[in-house]
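Below you'll find the structure I mean.
The block that comes next holds chain A.
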Amino acid sequence: MTILYAFCAAAIMGAALYMILSRNLVRILLGLALLSTGVNVMLFVAGDFGSRQPPLIRAGEKALGEAADPLAQALILTAIVIGFALTVVLATIVVTGWRSSGSLDARDLDAAEQPDDPEIREPHAD
Partner candidate 1 sequence: MTGIVDWLELPLVAALALAGWRMVRGPSAADRFVAFDMLTAVAVGFAALTAVSTGRAAFLDVALGLALVNFVATAAFALFLERNDGAGE
Partner candidate 2 sequence: MRKPLALVALLASFVADLLLSSFAVARVVLAPTIRTHPAIVAMPVEVRTPWAVALLACFTSLTPGSTCLHVSDDRKRLYLHLLDGRNPEASIAKFRRVYERHLLELER
């Protein structure tokens, strides 16, 4: 099972990378979401999952018996939530960009590349 899961994590990350290499911003966004899923699986593989028991101490007992790796789970939980936050933020930025430029093409981010025109005075940083 471990090797299979490792394969899955790698395959998901590879697929995600392929999507990120696209030029459509939404595809890139979805690719990044997929990538973070892949990494989460990788973290899961990194944890010890010899047991299918959840890391919940049974009522009346003091310590955890045989169970899955709780630390890896805690890390993944954090990573899931952070990945979610980033995905949503990126989605927001993509929408804002779409509203202001009307393009989803990654090549059109060029606006940021052009040096500003000295003749046009920008509004002051006030």
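The set was built so that all candidates are chains of the complex that A comes from, given by their letters.
By definition in this document, contacts are C-beta pairs under 8 Å (C-beta built on N, C-alpha and C of every residue); 3 or more make two chains touch, one makes a residue touch a chain; residues count from 1.
From a predicted model like this one, the values you see are computed outputs, not experimental measurements.
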Neighbour of chain A by the touch rule, complex-wide, chosen among 1 or 2: 1
Interface residues, chain A side, partner candidate 1 - complex: 52-54, 56
